[in-house]
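One chain of protein is taken out of this complex; the other chains stay put.
Labels for the chains are A and B, by order of writing; each one numbers its residues from 1.
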Amino acid sequence: MSMLDAPTGRRVAPGFGVLFKTELLLALRHRADIANPLLFFVTVLALLPLGVGPEPALLAKMASGMIWVMALLATLLSQESLFRGDFENGSLEQMALSPQPLYFAVLAKSMVHWMVTGLPLALLSPLLGLMLNLPAAGYLCLFFSLLLGSASLSLVGAVGAALTVALSRPGLLLALIVMPLYVPVLIFGTGAVQAAIDGYGYSAQLAVLAAYLAAAAALAPLAAAGAIRISTET
Amino acid sequence: MEVFLAWQWFHRLGSPRWFYQKTGAWLPWLALASAVLLATGAVWGLGFAPEDAKQGNSYRIIYIHVPAAFLALAGYYIMAVGGAIGLIWKMKLSFAVMRAAAPIGAVLTFIALFTGALWGKPTWGTYWVWDARITSMLILLFLYIGVIALGRAFAREQVADKACALLALVGTVNIPIIYKSVDWWFTLHQPATIRLTKASSIDPSMFYPLLTMIAGFYCFYAWTLIAHTRVLLLQREWRTQWVREALVEEK
């Protein structure tokens, strides 16, 4: 039993790298959870022409907006489980008790969430643009706007997920509190694609998305960390 | 010393009992002030202010629409400040103010939206137009509903208070961004037929009744907020001695 040294007085906390790697490992082991939002994204967009008719001109007009709205919904759907498993098995509480600031744990989780939802959504978007007859000028911009915008969505959504993690059925409530916060991303994302289709420059819109992302990366994990402390309180 | 006194006053203001006892005396005066102001403003605005050259009598709905929209936005900030004070100084009273402000603000936002829609029919020929200000108001309503729904979802009031306060603060940071982006979106999509006569100056004969109505709405808001906060305090503190004493006195 006496193989141990005296208590060191300081607890060893895992660094950001360990947190990030662990989250990525967990995400990759649950591949079905990654696939579901993407399948949802593709399925709903495939339903769209069935609803509004197959007329190419109409679809072309709606394509960028619909792809963006569906990306929003797909992100939101996957957000509910962001902290849930860790809350139930107690590791969220252990994160809150770690001497490592909770900010980094939330940041690691949000980054991994983006890598397994936002990034594949952005990669899939040209395919859906093709199906919905998106004008050729819009593809590149759609990809980049989704790439930047979905990262903000993951970060902002983490606040909502942290606020509702202690509730037994947060689904619709999470949508209710997070959706209004998604508005600026949606507006500038679709605005950028529209500008590209109309033949204007769209770097200004992408710059706004990037600025929003920078602010979200700085502030959203702080708010989510506060929300986790509230949610794990007895 | 002065700092100390101010702090003590601030601290005392945070006592639910002190708040309940003091504000009981304010309520009748606030009710009287809002009744007089609202009645004066309504009669003046609806009966005596001149007709608008372009819109005829339909413009008169601004006497409700504008004050409601004013307070809807101000109410969100009042709610967020209440939440912030609660989170920082852990004051029960300010959490109660925050929780009381949420439904009041949501109703005011709804009134602003509803009157805006009514106003839209004679002005634009349709009840709903995706105008920048109306859209922003709609999103504000969603933000309010989010706070109310979150507060109801928790079984424990202390947790609900903190969660609502945090959400209100997050909303506060986002409101200017949302408003700006909606403005930008509207200028992008603005159809030529819809132009708001925002820049046109308002005549004093129409403006003074509007000011009276705004003042009346502020008084009415204060009255509702205080009354609602008092009820919440009684509900939350019912086990304590002072609530029992207060209720016996009022019998």
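In this text, contacts are C-beta pairs under 8 Å (C-beta built on N, C-alpha and C of every residue); 3 or more make two chains touch, one makes a residue touch a chain.
One rule holds in what follows: contacts and distances are computed from a predicted model.
Asker: Looking at UniProt, which of "Branched-chain amino acid transport system ATP-binding protein", "Sugar ABC transporter permease", "Cytochrome c biogenesis heme-transporting ATPase CcmA" or "YdbS-like PH domain-containing protein" names the chain we cannot see?
Answerer: "Cytochrome c biogenesis heme-transporting ATPase CcmA"
Asker: Report, in label order, the displayed chains that the undisplayed chain touches.
Answerer: A, B
Asker: Touch as defined at the start, partner being the missing chain; which of A:Val18, A:Leu140 or A:Ala214 qualifies?
Answerer: Of the candidates A:Val18, A:Leu140 or A:Ala214, A:Val18 is in touch with the missing chain.
Asker: May I ask which residue of A:Ile34, A:Ala60, A:Leu77 or A:Ala96 touches the chain that does not appear here?
Answerer: The missing chain is touched by A:Ala96.
Asker: Which of these, B:Lys54, B:Lys121 or B:Arg156, touches the one chain of the complex that we don't see?
Answerer: Answer from the full complex: B:Arg156 touches the omitted chain.
Asker: If the hidden chain were put back, which residues of chain A would touch it?
Answerer: Contact residues on chain A toward the absent chain are 1-14, 18-19, 22, 25-26, 29-30, 85-86, 88-91, 93-94, 96-99, 232-234.
Asker: Could you list which residues of chain B touch the chain missing from the display?
Answerer: Touching the missing chain: residues 11, 14-18, 86, 89-93, 95, 155-156, 158, 161, 237, 239-242.
In this text, only the chains that are shown with their structure count from here on.
Asker: Nearest whole angstrom, what separates the Cα centre of chain A from the Cα centre of chain B?
Answerer: The answer is 32 Å.
Asker: Which of the residues in chain B come into contact with chain A in the complex?
Answerer: The touching residues are 139, 142-143, 145-147, 149-150, 153-154, 159, 162-163, 166-167, 169-171, 173-174, 177-178, 180-182, 184-185, 188.
Asker: In their shared complex, at which residues does chain A touch chain B?
Answerer: Per the stated touch rule, the residues are 159, 163-164, 166-167, 170, 173, 176-177, 179-181, 183-184, 187-188, 191, 194, 212, 219, 223, 226-227, 230-231, 233.
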